[in-house]
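One protein chain omitted, others in place.
This part shows subunit A:
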Amino acid sequence: MKKIISGNEAIALGFTDGGGVFASGYPGTPSTETLEEVARLGEVYCEWAANEKVALEAAIGGSIAGGRSLATMKHVGVNVAADPLMTLTYTGVNAGLILMVADDPGMHSSQNEQDSRHYARFAKIPMLDPADSQDAYDMVRTAFEISEQFDTPVMLRTTTRISHAKGVVVPREKITPQVGEWVKDVPKYVMLPNFGKIKHVEVEARLLKLQEYAETTPLNRVEMGDTELGIITSGVSYQHVREAFPNASVLKLGLVHPLPERKIREFAGSVKRLMVVEEMDAIFEEQIRAMGIAVEIGKNRLPLCGEINADLIRAALGDPVAEAAAPVEGLPQRPPVFCPSCAHRGLFTILSKLKTFVSGDIGCYTLGALPPMGAMHSVIDMGASISAAHGMARVNAIAGRDEKPVAVIGDSTFFHSGMTGLLSLAFNGGNALVIIMDNRATGMTGGQENPGTGKTLQGNPTRQVDMVPLVKALGIDNVVELNTYDLAATEAAIRKGLETPGPYVLIDRNPCVLRYKIRKPAMTVDQDKCTGCRACLKVACMALGLTASGEKPKVQVDPNVCNGCGVCRQMCKFDAMHEIEGENNANL
């Protein structure tokens, strides 16, 4: 039956309908909903791994044991998983193995804008690039077939506008999952140098066979129209091309690595002007130019940064675009903020006050870098907060500066790759204050389970790791619990941690209010006591606002938004704030 689903949901359904047996991944926008949907469908085993490397390694194990397997992650996750990927390309697979990677052109929710097609070339493996939800659904099955036919992992790449765009999907007949033989094959799976050398030759031979396949597969489809203009494209760019030029001739690449040289040559020869439309890097264009084929319009007219759209494509050809009024300028920005009563608010209020250098990490707490907090000064990648802080402290010591850096990291990120940084910090006698915000949720991506939440992706109860003994076991003696809702205590704890030489870990164990649906009575402001000093506004809460303009506007609380954490009350020297008795926030 027809249904409207996102690209991520389509991949999950394609996996469940396509004989999938095992799936593992790490949450990361825009890939996250894929495994969540596999879990919701409830037919195939799936799990969150501690990080992307672990997820891919587990999927490799699943494939070797004979089950069709899937690993999911976002583009930056592939950097973490690159190590097993580059050897997986040598071993090949037993049952089909798909690495789903979601790129984020336009950086809607990412720290960089990398193009994963490079990884397919780097790893010398096939990559499929679906153009809508139906394509995504169908390509999962095809990817399993290619994987098994050519003994190779297959990358299935999406972008934000595929992963999160919803379109109509007609599901196909379901394949009953079957687990094949668990084969012991030492030369295939043990990558000692002698076996690896043989495998590299096989990898190159496989790529040639895949090139032949690329020439004939319907994944790469020519849609001949007006021969004045021919466009080579793939993924969501195909849709933008169709929108911009419904009558143009198009070579839609579904298999984007390796490229079908003969097909491209034939297509280029059949049109007067050749255009290559691809988001981010000039990967097709460079390869096509290297074939000796002239590309008239490509990255000379289209951007390397951000998303492509139909107007950009029209404009690249000098065609008129729809006239739109200019956006209204000077409006207040509306950046995302800590939720009302989020435990991070108290911490960053104090860190902002102390003006100490904060080495940050990837998660909700990254918002602590935004005004008015401005209390996070570097964010590099998952787990880097602790290791970077260590490096800073070492160089500070060499320079004779005595400032001790603070690292802030969440629980999921700590389990992902913060643990190894902390181990290294302890091992090397480093000097940093590490604050672990253990809210028992992978908050930024929607509150997914992790090794600290006590539940698996499929909702089963499981062991819940205890953060304090874990941190001690990594070699940290000073481990102190923290309550960030208590500003005075938080400030005292941070000062103590900064004054004590050597590694020092503070752990806040207040849960994510959004994930655990925590409700508290709202606050209100006594307008007679409020002096309009605005000290409370430093906590950057959506629930606070100034009264309509007057000589000196006073602060008021929106009871529909406030969740009564009382952090703002602690900023008030005039005792103007108190709880509304018996009233609960309805809007969180």
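Keep in mind that, in the parts below, a residue touches a chain if its C-beta (ideal position, glycine included) is under 8 Å from a C-beta of that chain, and two chains touch if they have at least 3 such contacts; residues count from 1.
Simple rule for what comes next: contacts and distances are computed from a predicted model.
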Listed names "Xanthine dehydrogenase family protein subunit M", "Sugar ABC transporter permease", "Indolepyruvate oxidoreductase subunit beta" or "SSS family solute:Na+ symporter", matching UniProt entry of the absent chain: "Indolepyruvate oxidoreductase subunit beta"
Touch criterion as defined above, residue of A:G292, A:P335, A:G400 or A:P461 at the omitted chain: A:P335
Options A:A81, A:A165 or A:L274, residue touching the unrepresented chain: A:A165
Hidden partner chain, touching residue among A:P193, A:P218 or A:P327: A:P327
Which of A:E43, A:E145, A:E204 or A:E243 contacts the chain that the document leaves out: A:E243
Footprint left on subunit A by the chain that the document does not show: 2-4, 29-30, 108-109, 132, 160-161, 164-168, 236, 239-240, 242-243, 246, 307, 309-311, 321-328, 331-339, 370-372, 444-446, 514, 534, 537-538, 540-546, 549, 558, 560-561, 586-587
